[in-house]
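A single protein chain has been removed from this complex, and every other one stays in its place.
For reference, chains read A and B in written order, and residue numbers begin at 1 within each chain.
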Amino acid sequence: MTNHDLNDGSAVKHRHRHEGPQKHVIAFIFSIILTLIAFATVAAGGVNTAFTVLLLLVMAVLQVLVQLGYWMHLKDKGHMMPIVFMAGGFFVAGLAIIAALYWMWW
Amino acid sequence: MAHAHSVKRHKGLMDWLTTVDHKKIAILYLIAGGLFFGIGGIEALLIRVQLAKPMNDFVTAQQFNELITMHGTTMIFLGVMPVIFALMNAVVPLQIGARDVAFPFLNSLGFWTFLFGGLLLNLSWVMGGAPDAGWTSYTPLSSTTYSLTHGVDFYTIGLQIAGLGTLIGGINFLATIITMRAPGMSFMRMPMFTWTSFVTSAMILFAFPAVTVGLVLLSFDRILGANFFNVEAGGNPVLWQHIFWIFGHPEVYILILPAFGVISEVVSTFSRKRLFGYSSMVFATILIAFLGFMVWAHHMFTTGMGPVANALFSIATMLIAVPTGIKIFNWLFTMWGGQIRFTTANLFAAGFIPTFVMGGVTGVMLASAPADYQYHDTYFVVAHFHYVIVGGLVLGLFAGLHYWWPKMFGRVLNEGLGKVEFWTFIIGFHLTFFVQHFLGLIGMQRRVFTYLPNQGFDLMNLISTIGAFLMGVGVIIFLVNVAISFKQPKGVAGDVWEDGRTLEWAIPSPPPEYNFKQTPLVRGIDAFWKEKMAGNTEMTPAEPVGPIHMPSPTILPFVMSVGLFIAGLGFMFTSDDFGNSLLNFLFSNYIITGIGLAITFGSMLLRSLYDDHGWHIEPEEMNDKGVKA
Partner (left out) sequence: MTTPHAQQASGALPHEPEKATLEGRNKVLGFWLFLGGEAVLFGTLFATFLTLRNQVADGPSASELFSLPITAAATFILLISSLTSVFAIQAMHRGNRTSLARWLGITVVLGLAFLVLEIYEFTEYIVHDDYGMTTSAFSSAFYTLVGFHGAHVLFGILWISILIGQLFKKGLTVVTAPKVYVSAMYWHFIDVVWVFIFTVVYLLGKVVG
């Protein structure tokens, strides 16, 4: 059960007062940099293909973690169930992708 | 504040169309599920009549294909799923001490979308031919090259709409179980049926979107000329198999887990013992769900995935026998030394255990990839999955219906008739399907509309047909029993079995609209039994008596589902020539589809714009006089 005590408002407020736009702007700049690296690598070309693929995937995963963790608050307390069910969704999605990549063509 | 909103209360048919009460939605699910179960059953009997003797011409090959396709599809998606949802709706909120589900509106929407999806699918019988590519609808058999009627379109569109309803229902039950539990009911104090409903709902959440995509791809191939499964343009039919079974295998665990929950409740109640190994039951349920997602390709051993994939999926499949075995032994140990009462419900539960084990054993046989090359597409497979789905799930559903019938309707089913029903059904079942193992092993193939005489198939097929009719008799006895039960006056005791362990038995039968006058305080596993053992006659309340907030009835879910129905029908016939320029214009420009979607999204908009403030039941309107233990 989510124990949300309404009388606890002051404490909550205090915690959030420090959460200005700066943190999100930093996360945003981080995402922009990740995106730029990804696009620049592809636009420049000439880099080893396997390395590029790996790099692009890492950039994508990092950016998704920023979105989910910071902007969708999954890193905050009280998000156990959302994390479990998002992880479940990504897990099954991964199964489908593995099947499609490895067990489709022979 | 409480008197601020008066709400219009509907009567008669309008009451049923607009209800958001989980107990009434349970009854709707039961009626609709029963209807489709009956249709699927008649289809089964027609199949068995055709196969009763060699070279029979009772139906044509095309009709036979339509019958087997619709039998499988109807039974799985429209027959047993809604009956499971009926039990979940009727029982889960009561078991967790809640007044309602988390999303009453969505609950209603889930039912109506399921119903209209099912109706759309069955409309195919009178609109140019039913789907005929098997319930798995494998491509290229289901492509426009080989399936010329609109049958498969009814399948893809109908199942998408019905599947949407199931997905909505799953999300609703997950949220309900996570947030609506009464004070003191931790996860590890939840009754087993609630646990299995929770895990089943999670599996629905992760499995149904996959099949939705599969159905979208297939309908795009068929209606828009896409090439997902069209080899000529680079498509791959194996993609359909993967997507279908990534959904399809979890689906069979979606079906069986609630039955496991029912059996756990029934066996424990009628043994007058707490469930043996509760935590291992929970663990086994979760493990089965997890492994259930890892084994889909065992349906595809013969497609040629190669030895590595086959070995992996073979081992993963055999692993499922471990948690399932844990469950079987736990039920046996629950009965061991208990004061067992063989009520009809418990008879079905006791019949379930050995029958399901037989289905499990053939499952492990099929899991062995090399052997599967022999079993594949024979009646051995047909026997196997009917042992787990009928011998497992359907026996479990009958157990659950007999067990909770008094809670749902305030009337008990006749025990004598119930026992006749049990024996007729289970003898008929084994007659029908036991011989099919051997039919398969000696080479009779499934999905073939007839067979030549003197191959050793004749007698066993006749026995199978006789058994099928016996099962039909069993179901008719059940219906007679239901009819008789409605002649009784309403209102049996709340704890009608006298040994009720969980919260639903602490309130009247049938429960009042608000379920619990005061939210109960849960002090342990088997909450109501614990109170009874402490000498209390009712639950300790966790709150004072006060006005209870209720959601308003609404017609919008019904209208939204009608919209989807119209949109689906419109999309299906976009490239047909009706010989009428107006109709051609309306369909080929997606105008009908647009109207349907406008109805659905318009209703969504209305729902968003007009807040439902609900209404209140005042303490003086609550007239139940406590609960006798």
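Basically, a contact is a pair of C-beta atoms (placed from the backbone, for glycine too) under 8 Å apart; a residue touches a chain by one contact, two chains touch by 3 or more.
As the structure is a computational prediction, the values presented were derived from the model and not from experiment.
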Counting the whole assembly, list the visible chains that the omitted chain makes contact with.
A, B
Of B:225, B:325, B:370 or B:491, the one touching the omitted chain in the full complex
B:225
Check each of B:60, B:145, B:179 or B:589 against the chain that is not shown and name the one that touches it.
B:179
Sole touch to the unshown chain from B:67, B:161 or B:217: residue B:217
Just the residue numbers, please: which parts of subunit B touch the chain that's not shown?
1, 4, 99, 102-103, 106, 167, 171-172, 174-175, 178-179, 205-210, 212-214, 216-217, 220-221, 224-228, 230, 232-236, 239, 242-243, 246, 549, 605, 608-609, 611, 613-614
Residues of subunit A touching the missing chain are 2, 4, 6, 9, 12-13, 16, 19, 21, 24-25, 28, 31-32, 35, 38-39, 42-43, 49, 52-53, 56-57, 59-60, 63-64, 67-68, 71-72, 81-82, 85-86, 88-90, 92-94, 96-97, 99-101, 104-105
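Here, only the chains that are shown with their structure count from here on.
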Could you please specify the touching residues of subunit A with respect to subunit B in the complex?
1-2, 81, 85, 88-89, 91-92, 95-96, 99-100, 102-106
How about subunit B: which of its residues touch subunit A in the complex?
174, 178-179, 181, 202, 205-207, 210, 236, 238-239, 242-243, 246, 293-294, 296-297, 304-306, 309
